[in-house]
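Complex shown without one protein chain; remaining protein chains in place.
Order of writing sets the labels: A, B and C. Residues in every chain begin at 1.
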Amino acid sequence: MEKRKITEQRADFLKTDYERGFIKFCGFKAVSAEWGRFQSRVEIMQEHRQQDGFIHAGVMATMADHTAGYSAFTTVPGNMQILTIEFKVNFLRPAFGDALVCYSRVIREGRQIIVSESEVFDVREGHEHAVAKAMVTLMAVPQDKLIKGKNRDKLLG
Amino acid sequence: MEKRKITEQRADFLKTDYERGFIKFCGFKAVSAEWGRFQSRVEIMQEHRQQDGFIHAGVMATMADHTAGYSAFTTVPGNMQILTIEFKVNFLRPAFGDALVCYSRVIREGRQIIVSESEVFDVREGHEHAVAKAMVTLMAVPQDKLIKGKNRDKLLG
Amino acid sequence: MEKRKITEQRADFLKTDYERGFIKFCGFKAVSAEWGRFQSRVEIMQEHRQQDGFIHAGVMATMADHTAGYSAFTTVPGNMQILTIEFKVNFLRPAFGDALVCYSRVIREGRQIIVSESEVFDVREGHEHAVAKAMVTLMAVPQDKLIKGKNRDKLLG
Partner (left out) sequence: MEKRKITEQRADFLKTDYERGFIKFCGFKAVSAEWGRFQSRVEIMQEHRQQDGFIHAGVMATMADHTAGYSAFTTVPGNMQILTIEFKVNFLRPAFGDALVCYSRVIREGRQIIVSESEVFDVREGHEHAVAKAMVTLMAVPQDKLIKGKNRDKLLG
């Protein structure tokens, strides 16, 4: 992929935008944004775990999806929103550390259909262990189509 | 699939077991459990939504995964745990209702490898609208292998 | 899904169109086409098998993908083509019978993004055994965009 850039302003906007709603509730933080790439992190709390101490697959899947979405965001104009069409995720190893980090990158650019992949690592005593990998199919949609109400059902075209 | 049954006791155990850790944090509730099937529900709160009012894909994915896992649980002996190997989920329509319900069923029984599918519906004014569908590959593992500590990495075999 | 119909002429066109190129080479046959549904069949020959006698996963995957695509075709206007964006397939049981049949149906209609699922059955002594299940994400594209040459790379938008 050729080296392209986003402005610092745009990177800051996307990093702030990342941490809202369900993602804020889950405690995920944006770490960095550059063209075609996005990185995030979450400090693991008791509520991210299952009863047996392992971090829930849903935490990793949500992080992989949301971070992939923001990697796509870095490649589209400011008036576009990103929707997830579908994703798939393999859990490579159980996660039980102190934090998770997620690295996402666009592997297929597009005006409309974008494909990103995410790698999630479990941080244990400062070392990162690969725990999940996801491929995410995304769609760029003009923001003004995202009107609340009865047209929502039509969103994916 | 032939008609098999689980005891009321086992159904109650699994329904209680369902609502712990990250799942409790997310507010998901078990609705019913029978052999090869599991149903769950969540009343949507502000924290399940994105900034634009849509329910986050991660909420649906987590529900689809966790409920699929418990449908698998209904088909294995009491000393087995269920781990998610991988899942994939398509988002069929945007979700923005008052509640989500999830119906999961085993489509491939097995001593070790189990495949379930989950359908998630958005409840709007009492009507259920299909919003996500997932296929989930699961693994049954003897509970006594789930020891905390350094053997965890070996868990998936 | 409400009951809609395609003309007999359209059904015949799609059934003939189904059996071309790589699909003809593989010996797959269209069985039936109705609105949102498509069925196909292949008589298993030695070249569909692996050295150990099992039918190759690629045969089932190709059948699941292609038949899903034609189920989508039944729901779009005659000037549209269908492209596969992605698919995922679980192999439920080994297949080693005399024929495979595939049933596909649209689970998400759309002007642009269509989702279908396919179930593949192994025919052994006249009985059908479920061997694979796939979810397929498809895109409807105006036929006149399918021009040979340098614009092809832009096809998925």
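As a convention for this text, contacts are C-beta pairs under 8 Å (C-beta built on N, C-alpha and C of every residue); 3 or more make two chains touch, one makes a residue touch a chain.
Computed from a prediction, not measured in an experiment: that's the story for all the values here.
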item: Hidden-chain contact residue, picked from the options B:Thr75, B:Ser116 or B:Thr137; value: B:Thr137
item: Contact residue for the chain not shown (choose from C:Phe38, C:Phe73, C:Phe87 or C:Phe121); value: C:Phe87
item: Contacts of chain C with the absent chain, listed as residue ranges; value: 17, 20-26, 46-54, 56-59, 61-63, 65-66, 81, 83-91, 93-94, 96, 129, 146, 148, 152-153, 155-156
item: On chain A, residues whose C-beta touches the chain left out of the figure; value: 88, 90, 92-93, 107-108, 115, 117, 130, 133, 135, 137
item: In chain B, positions touching the absent partner; value: 85-86, 88, 110-113, 115, 135, 137, 139, 156-157
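Simple rule for what comes next: only the chains that are shown with their structure count from here on.
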item: Between chain A and its twin chain C, rotation from the CA superposition, multiple of 5 degrees; value: 180
item: Chain A: positions in contact with at least two other chains; value: 85-86, 88, 156
